[in-house]
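All protein chains but one are shown in place.
Take a look at subunit A:
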Amino acid sequence: MNFDPRFTGRKFSSVGTRPLRPDGIDKVTGRARYGADFNMAGQLVGRVLRSPHAHAVIKSIDTSKAEKLAGVKAVITAKDLPDLTDGDAAMYDILDNSMARTKALYDGHAVAAVAAIDARIARQALKLIEVDYEVLPHVTDVDEAMNHHAPLINDAIFTEGLEEKPVKASNVTKRTQFGHGDVHKGFAQADFIVERSFKTEQTHQGYIEPHACVASVNPDGTADLWVCTQGHFVYRQHCAQLLGLEASKLRVTSSEIGGGFGGKTHVWAEPVALALSRKAGRPVKLVMTRDEVFRASGPTSATSIDVKIGATKDGTITAAEATLRYSCGPYPGSWAEIGAMTAFACYNLENVKTVGFEVLVNRPKTAAYRAPSAPMAAFAVESAVDELAHELGMNAVDFRIKNAAQEGTRASYGPVYGPIGIGPTLEAVKNHPHMKAPLKANQGRGMACGFWFNFGGQTCVDLNIGMDGSVSLAVGTVDVGGSRASLSLVAAEELGIDYSQLKAIVADTSSLGYNDMTDGSRGTFSSSMATISAARNAIKILRDRAAQMWDIPVDDVVWEKGHAIAKGEKYGNLSALSLKDIAAKSGTTGGPIAGHSELVADGAGVSFATHICDIEVDPETGATRVIRYTVVQDAGKAVHPTYVEGQYQGGAAQGIGWALNEEYIYGKDGRLQNAGFLDYRIPVCSDLPMIDTQILEIPNPNHPYGVRGVGETSIVPPLAAIANAVSNAVGVRMTHIPMSPPRILAALDAEREG
């Protein structure tokens, strides 16, 4: 890669402005096409039969009656998706999650599927499939699942990461540990120690668009998949591997995506749709219902976390320790590991230790949800930090400033930080008018910090210059919230042209090289880096063509503000050539002009945020109301500030829902009781106030413009900030998320009863 990604401190003319997004009109007129908005000739309707049991052996499946129903064109079970994963355990789990092979592992686990000429017949056909289950004992609670008496979900799993190899199978798949120093020594030095246990319930990403795809497999082994996804290249790999297709012959087109937040990062029903299409010999559209989305896709981990933090009288933290238990659903994951890495990442600690346990439960396979695993760890740690500040008699912000990580601090998860934003966000919060605003009766104010790693990864971009001087930018990272606008700004900046001359699209898997998915807040970070590189490659060609047009050496041509300029007094009579001038002559100077770039975007700068919120609690009902909310976060450089604000506000709103309302509720029978938006209540417009934002810009040294990812960090502080606010309002430390009215009342009652 002939590209220098270092931050240069340039002055911007396009980046940092707020133009209208290129896909705006399509989206306000209903023309934008999402997963379920695409149709093919001869298309069938696919539907999935799901287990009503939390844990059951599938003894037999009789599909004969369904197959005989007029209008049914294919019925499949796991037999139609043979195991081609060749020892790849993670892919095997994705396969088994797509279609249960020997056991149903959660309420909602797919066991069979049909393709029929319409939805009505498909639904009838599902009722004709006879599944003989042997129901097994189940476990859905993370702490209960760790008990050695708990039903074993997978008897081939032995806990990894223990000093001695275990001889008995366990629901704990892995133990991980991070930290440095000696926490025993550190706690011995402490004057004050806070030690508490916390729980958080399972939540769903809650994207408004259910999973949807149209799959078409041809007899010659070629196939097309139209799908809402955060990563169509990843979906292509998954599906090709699971179906035994050649990746290059499977063309995956990402539709507009109606929200993902991590929940559309691996395949669910797409292999099923492809298998149905292969069997039926016709295209198949498969759209999940909302009930299926809740029961069988998404959710985040439920957690149980113990935290212990000690400090001296002067407010210096001497030791910090946490044990984190995260549910993974029925398949191994690394969710507690991520929680253990992020838990104390905001602080400069001499002695720190975190231990994570990954725990199997009979719930849907845990998927990433915006800064996955970090919000729960932050809830526990930032609650304890607040409590410790209170015991020390210190202001909660000052206590955090005193212990905040800085450039050069060794992070609790290993690396040494470069320039970071935790200190500046705390200082901004300290000086924010929100912190000084008066509170009324029954109101409390809380604040909390959050950290997220951010990610870069494999990225590929094509930039093509039309003969009319317009520029098309083809990127491979799915646009989840305005990245086509931000990437157009970056291309306009680098080329020195106007934003209106550009049009960015998301290319399909056959039109562009491999791209990692839009996750880890990487979309704008990594694709902007590749866009800058592609634009610089195009500029080299533009200079060369200008040199040809002038018949002078290319080394005498520079590119400034969208023009080729002949450098030197001897060229004084040559007037600058615009990109448009050069493009118009491209047919006679060497053909089309394009810039391509493929790179691994290393150096995603870590991200920090600090949030403030005011909550009012009704002591009689336990009902809560968010009165005021402020987000302060480091963006590195905000490419399109309006959409950066949008990321801050959206993450905060999701965190508010998580903190106050949202939770998966399972019955004793192991069935999900609230699989719909009526009973799983995400925040609505009347639940929230305006969400104020303050963007800080501490440049990321590893990006030419200083950009950091901004998408995820905003969901990390809210659980803790709100818990601190509620605790301050009612005078009782809240330790269980969500803080629904019954939980708040129970906490108040427990306090009264002493």
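As a convention for this text, a residue touches a chain if its C-beta (ideal position, glycine included) is under 8 Å from a C-beta of that chain, and two chains touch if they have at least 3 such contacts; residues count from 1.
Quick note on the criterion: contacts and distances are computed from a predicted model.
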Its UniProt record identifies the chain omitted here, from "LytTR family transcriptional regulator", "ABC transporter permease", "(2Fe-2S)-binding protein" or "Chromosome partitioning protein", as "(2Fe-2S)-binding protein"
Sole touch to the unshown chain from A:R10, A:K68 or A:R120: residue A:R120
Filtering A:F344, A:Y643, A:Y666 or A:Y705 for touch with the omitted chain leaves A:Y643
Only one of A:K27, A:K127 or A:H184 touches the unshown chain, namely A:K27
Missing-chain contact among A:D37, A:D191 or A:D581 belongs to A:D37
Touching the unshown chain, subunit A contributes residues 20-21, 23-25, 27-34, 36-37, 119-120, 205-210, 256-261, 287, 289-290, 480-482, 642-643, 645-646, 649-650, 652-654, 676-678, 682-688, 690-691
